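Note that one protein chain is taken out, while the other chains of the complex remain in position.
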Amino acid sequence: MKARPLLKWAGILCAFAAVSVFCIEAGGANETKGSAERPDVIRIETMAAYGKLELPPVAFPHDKHSDAVKKAGKDCTACHKEENGKLSLKFMRVKDGGAAALKSAYHDNCLACHKQTAAKGQKAGPQDGECRACHNPKAPAGTQLDMGFTNVLHYRHSGSKDIASPSGDKDNCGRCHHEYDKAAKKTLWAKGKEGTCRYCHLDAPKQDQTLGVEVKSFRQAAHNDCVLCHQSMEAKKIASGPVRCAGCHGTEAQKAIKDNNKKALEKVGELPRMKRNQPDAAVISVNVDKAAVAEGAKIYAMRPVPFDHKTHEQQNDTCRACHHKSLDSCTKCHTTQGTKDSNFVTLEQAMHRMETQRSCAGCHQTRQAEPKCAGCHKASDKVKKPEPQTCAKCHAEPVAGMPALDPAALSTMKIEEEKTLAEPYLSARKMEAQIYAQDDIPEKVMIKGLVDEYEPSELPHRKIVMTLLKNMKDDKLAGFFHSDQGTVCRGCHHNSPVSKTPPSCASCHAKPFSAKEPARPGLKAAYHDQCMGCHKAMKLEKPVATDCNNGCHKPRKK
Amino acid sequence: MRRRKFLALMGVAGAGLALGKTPAQAAGNVHFEGYPDAKAVLFDATRCIGCRKCEAACNKVNKLPAPAKPFDDLKVLDGERRTTAKAYTVVNRYQPAGAAAPVFRKLQCNHCQEPACASACFVRAFKKNPDGSVTYDASVCVGCRYCMMACPFNVPAYEYDEPLTPRVMKCTMCHPQIESGELTMPGCVGACPKEALVYGKRKDILKIAHARIEAFPGRYVDHVYGESEMGGTNWLYLSGVPFKEIGMREDLGVTSAPELTSGALAVVPMVAAVWPALLGGIWAISKRNGKVADEERKEAVKTAVAANQADNDAKLAKAKEQAEKDKKDSIEREVKKALEEAASAAKEEEGA
Amino acid sequence: MTSETKKTLFTPFNIFAGIVLLIGAYLTVMRFTGGLAAVTNLDDNNPWGIWIGFDLLCGVALAAGGFTTSAAVYIFGMKKYHSAVRPAILTAFLGYALVVFALHYDVGRPWRLPYPIFLQPGTTSLLYEVGLCVFLYLTVLAIEYSVAALEWLGLKKLRSLVHKLTLLLTIFGVVLSTLHQSSLGALYLIAPSKLHPLWYSTYLPIQFFVSAIAVGLSMVIFEGTLSHKPFHHKMDATFLAEHDGVILGFARGASMVLACYLAIKIIALGADNNWKYLVSGWGAWYLFEILGFVALPSLLYAIGSRERNIKLIKWTAALTVFGVVLNRFNVSLVAFNWQLPSAQRYFPSWGEIGVSVFVVVVGILVFRFIVTRMPIFYEHPEYKDAH
Partner (left out) sequence: MEFYTYHDFMLNAKNAVYILMGLIVLGFVGLWRFVTARDADHEAESHEEHH
């Protein structure tokens, strides 16, 4: 009899164990699943500034709310207070007044509205007591795509008749571009000093000591200026830009914007240049120690580079592509030693670093990744330093009869004057790819490496060369860099001097795995690697690399 | 009495536990780098085009039976394959997420620096040769397949359809053919049109592999697979996609197979050395305990009887009687029970 | 007597045994003419199936009753369990003999089984250690068991000579059992990448050894219970009188050993910091094993021995035996190759199951043959008090 309660006890323990096993399993199985893209979901975690959050942040669907408010016949002021005639981006307040105030701002207003709506018998959000409905850690996170303001979009604004200049000027730049005037205590248009918003409006709001104001974050500035303007236009029934989150930050919307940009560009033909007094051409040169020069010191530096600013403007989406901090000239911050403002990135690095798209070489390299170029320029393999003759392409050799490009003289020159110096050099540049005379290019090359298995392979040599040349037509960048005879040949005939009659492949590539040159491929691999590698990079479907008998080889006749 | 025995048992168990772990960690501060001139093969997945020429060459060089589908039939690549008794090497195709083109990977014996198969074999049928290859001797193999259990790369295959003379089959790095002068490099390496396979001294091969990573940082994952996996292998791999995307385990660790078992092997002599002495001691103690207890009991009874004989005679007699009766009852009960059980058993048996 | 024998020849068990023997014969022919592929589901990724997982691992574990009982009686001086020794030794002897018998089916060239010991020892292999110990222990068990056979045959002098070796053989037996019971676990130490981390541990050898003691004790209880019915008439008064005492004592021992095993299992979990794996399907299966078949039987044994509940103890013995079988299956089959896609996982063929059943039935038949003839459950009248 005594055994009974003990057995019961053991049974209960067993059941408990079994239940916990399944609970643990259930816990493990619960993984957050990927949800559809929600550009309007904002994480509300303002309270985090006042200590550890008691409950998870709230995932707030903004568009859903603005639609509901609109439907209810109210406007933005239902949730956003006005300050100096402008809506505050914060919810039901102008300033965060501490943890308690914040908490009640959200709880009182959200829940009150939900309650009212529910009382009217309409679909409403979570009610008092349903904490986890808002503070839901498993709610889908919002995914907001960055909104890019390209030069075309800029033109669509600057060229719009609906956007008038506030000061009555011909140009409407002042409608958006501004500077804070300390004396007037407000923002004013500084004509000719416009830059992109991000130069001043950084990722986070920042107290500016000299101006004595807090400079809004880019996010605040963009929402304030773009969205509120769009809204006011909309109120005046003028066709305008997006006002909903998804309108800028959604995939669909961005595609639509891109399409509209394209249409606008087609309509105008060539995109008008921005009016910011930028040069058509300039000369990029190292900074010099003027005092030392005055004393007659000689300058040892790379030759200055004539730069076609106008062409590069057309090739880029935004000014920020190169001018990442300000619209000043590169050499202002990037000196030979680098400055604190440039984070000690030197001029050489700023122009040649491969890891960044902002440098000349880095940006040009991305062009080489295009299939038509990639056969020779296998992008990922670029670690070799460029050959000396490549340097001279940009760092112009002095040409008789043309003005000398002297760093010392350039350092005191105004940018408008540089144009006259640069233009002769730019117009003298050969911008078309060159090749040897047709007769000097062998038409066919017979490769007899695998004669024990296959008939000799026939390489359509001239056809290949001419195709490469054709690919470079109408391409200024390619034309400029391949304007010497023999440059194109080096795509295959590598590691030997440029020549009309380069050495045959077999003169370097013999048997594989030589002890002295273990990294050098044997002849078989050298051919296969070169041909297949190029075909693959250029995305040429045929011949299929593994189709030996129908591709390059034919089985040997017995 | 019981408590004392329990404590003794616990002591033994404790000693056993202690023995089980300490030698395992004291495996000795020894380190081996392998044969100095061992050869290795480097497989570069960024070069492999999946033409199966290596498979064909391997088949030819090792005189393996012809496959069901010819080697130029690339449809075979649609399924993932492994090495078998009839194919020492196979090439598989993978489509890693985000990669533009499929990636190929060749499988064969990796010729571990410290082979698991050799460590696991209880007849020493596997041998690590000075040229880096790991070879197998069928003339002593019992066919227990522990080598296949041990191999972290799932390489050795077995002739399951051989009733009496099954062999374990795996790549030999063409050791016999190179030894005899028939080949200068493994068959697969010689056949590769792209030099996706490089043959040379392991030390040089490692240098080449690292040089390639350095020369083309964007092209390769910064790791030479096999440099340290399972203590290092003599078949090394480079890849442009994470190795696990091309069917290679990245969680094998760097501990070689012999090191994994050295701890357990170290305990073996300890058990033989410690157990007999310990057990003998326990036996002696328990024997003496038994004797002492017997004497004590006798002594106690004697004293009690002597002291109480006079005035307790009657009581004792009564108690004895009672005890007697109890004993009888219990025996009777037992016998009765036994009889009943026997009867019921017999009955059941009859019934059946 | 003869009529009785005839009458019992066609019992349901005998008919079943006959069928199994016929199937076994067929499978034997298939195995040795068509190779392993003809009868098994083994493949290159799964070289070891139930012939190792059940016949070898479980066979050896379940035969652990021999060394635990003889050690308890002869070394630890627990004389009151004396009557349990002979059945346990016989079970162990048959168990090991059957393991070796079954291995002949599994290995490729069975006649080479002596190679590792006599021709070319691969001493780095834990399988060599297992092989050597099983070989030696089988010899020890044969000698230990031979006392009964010699009594049956009436060879008094030889019998008393062998009997004098009892202590020596027992100690030797414990040493060998310690070694190979643990080494069976150590076999898997070489494959950390294939065995699920919840089951893989550097403590595997100790886990196998301790669980073998637990299952050894349980097998004495379990097998005693099974034998009780058919062979009751063969059991003498001492055996029957001691039987309940044996059960209670062994239950208490098994409870502690199982608790010890549980402790080792949990420590192994902590030592490798594998807690995270508990929160998964594998974790649930692992907890099912150690809670349901280690912790629970330990508790039930404790309750049973405390309350002197023989019935509960007997059921718990069955639970423990099943639990250790489950553990061996988990290590060798379920959690082994856990990372392979399910299509490449192993499941035994009917032929493999058939051979395993065949081996077990052969064991039962031999056991029956011996206990009905030799002094196993009773003391030979001529050798009473000879120990």
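What to note about this one:
The letters A, B and C name the chains in turn, as written, and every chain counts its residues from 1.
The working rule: a residue touches a chain if its C-beta (ideal position, glycine included) is under 8 Å from a C-beta of that chain, and two chains touch if they have at least 3 such contacts.
From a predicted model like this one, the values you see are computed outputs, not experimental measurements.
The omitted chain makes contact with just one of the residues C:84, C:103 or C:302: C:302. Within the complete assembly, C:256 is the residue of C:256, C:278 or C:324 that touches the hidden chain.
With the whole complex as reference, residues 252, 255-256, 259-260, 263, 266-267, 270-273, 298, 302, 305-307 of chain C touch the missing chain.
The working rule: only the chains that are shown with their structure count from here on.
Between the Cα centres of chain A and chain C there is a gap of 69 Å.
The distance from the centre of chain B to the centre of chain C, with each centre set as the mean of the Cα atoms, comes to 21 Å.
Along chain B, no residue makes contact with two or more other chains.
Those residues of chain C in touch with two or more other chains do not exist in this structure. Across the complex, chain C meets chain B through its residues 8, 11-12, 31-38, 40, 42-45, 47-48, 71, 74-79, 106-110, 112-113, 115-116, 119-122, 124-129, 131, 167, 171-172, 174-175, 178-179, 182-183, 186-187, 189-194, 202-203, 205-206, 209-210, 229, 232-233, 240-241, 256, 260, 264, 339.
Every residue of chain A that touches chain B in the complex is listed here, in rising order: 379-381, 383, 512-513, 515, 518-519, 521-522, 524-525, 528-529, 532, 536, 545-546, 548-549.
Interface of chain B with chain A (complex): residues 47, 49-52, 72, 74, 101, 185, 192-195, 198-200, 204, 207-208, 211-212, 215-219.
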